[in-house]
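Take a look at the structure set out below.
With one protein chain withheld, the remaining protein chains of the complex are depicted in position.
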Amino acid sequence: MIELLFLLFAAVAVGSAINVLVQKHVLYSSLSLIVLLTAISALFILLQAEFLAVINVIVYAGAIMVLFVFVIMLLNLPADEDGADRLRWLKLIGIPMGLFLLLMVARTVWRVEGTAAAPDLAGTPQAIGASLFTDYLLPFELTSLLILIALMGAVVFAKKEL
Amino acid sequence: MIPLNWYLVLGAALFLLGMLGFFLKRNVISLLLSVEIMLNAVNLTFVAFSSHNGQISGQIFVFFVLVVAAAEAAVGLALVIAMFRNRETLNVDRSNLLKW
Partner (left out) sequence: MNFLWLIPLLPLLGAVINGVLGKRLSRGTIGAIASGSVALSFAISLTAFLQMLRLPEESLPIVQNYFTWIQAGSFQATCGFMLDHLSGLMILIVTGVGFLIHVYSTAYMHDEAGFYRFFAYLNLFMFSMLTLVLANNYLLMFVGWEGVGLCSYLLIGFWFKKQSATDAGKKAFIVNRVGDFGFILAAMLIFWTFKSVDYVQVFTAAAAMPADQLGMIGTLTAICLLMFVGATGKSAQIPLYVWLPDAMEGPTPVSALIHAATMVTAGVYMVARSAVLFDRAPGALLVVASIGAATALVAASIALVQTDIKKVLAYSTVSQLGYMFLACGVGAYAAGVFHLMTHAFFKALLFLGAGSVIHGMGGIQEITRMGGLRKEMPWTFRTFLIGTLAIAGVPGLAGFFSKDMILAAAFVSPNFGKILWAVGLIVAGMTSFYMFRLLILTFTGRPRYTHHDVHHVHESPAPMLIPLIVLAFFSLVAGYVGLPIALSGTHELIGEFLHSGAPAPDGAEHVSVALEWMLMSASILAAGVGAFLAYLFYVLRPDLPGRIASAASALYSILTNKYYVDEIYDAILVHPIVVAAREFLWKFVDVLMIDGAVNGIGKSVRSLADGLRQMQTGYVRTYAGWILFGGVVIVAWFLR
């Protein structure tokens, strides 16, 4: 039963990822990305990381993707294509290389043995919070600094005149 | 229980797709979207490992990846706006002044 769910969500994820690449207008690509994020969140729930699943939807799909769409709308972009692609050869070389990489990784990864009996792990907010505010307190504080810097940088870059 | 390597293969496939998108698309915003795909694939891998090994630190790391992705998206889009204002185009091939 649970495998079916996995396969369903996996297929949705891969399909929407491919769609991101295939779409011509960048707005459709971002909408596909939102679908991908939702599929990933579902997989998180399957892995008993409920807190992260919800956070993924709220922050990633809810805030970041909204930002993307906002900018796309702001710039009022036309459909893609700006003349012929000068670097056509990249397609020819890149896709085989990428597939080769995937095959190699998959071949190795396939042999990884998971633990026989999965220990019971609750991805609850309590568990995450307990670890986050004790062992990883310093990185946590630093990320707040990081966000502050990103905020300032974004404002500076986007200004019309400094 | 779903075996770990299924998740890992899925993560690898998503990562590959993100990578391909990165150098096949010409729109700068598409590049940023591809980077987001890659980050998500990594998140999936982390959570899979965390779940199968019983350690919470994998999920903590995902937390941080999320934060960094947010910051990066914000700054990146600001750059996109600045670039669009100067060049009227979002074709990344047009920004090739830093060459030999």
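Order of writing sets the labels: A and B. Residues in every chain begin at 1.
Convention: a residue touches a chain if its C-beta (ideal position, glycine included) is under 8 Å from a C-beta of that chain, and two chains touch if they have at least 3 such contacts.
Computed from a predicted model, the values in this text were never measured in an experiment.
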- Candidate in contact with the missing chain, chosen from A:11, A:87 or A:149: A:87
- Item | Residue numbers in subunit B that touch the chain omitted from display | 19, 22-24, 26, 31, 92-93, 95-100
- Contacts of subunit A with the absent chain, listed as residue ranges: 86-87, 90, 93-94, 97-98, 100-101, 104-105, 107-108
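The criterion applied here is as follows: only the chains that are shown with their structure count from here on.
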- How many angstrom between the C-alpha centroids of subunit B and subunit A? 6
- Residue ranges of subunit B touching subunit A (in the complex, touch as defined): 1-10, 12-14, 16-21, 23-27, 29-30, 32-34, 36-37, 40, 43-44, 47-48, 50-57, 59-60, 62-64, 66-75, 77-82, 84-85, 89-91, 93-94
- Query: How about subunit A: which of its residues touch subunit B in the complex?
  - Reply: 2-3, 6, 10, 13-14, 17-18, 20-21, 26, 29-30, 33, 36-37, 40, 43-44, 46-49, 51-52, 55-56, 59-60, 63-64, 67-68, 71-72, 74-75, 77, 80, 82-83, 85-87, 90-91, 94-95, 98-99, 101-102, 105-106, 109-115, 118-121, 123, 127-128, 131-132, 135-136, 139, 143, 146-147, 149-151, 153-158, 160
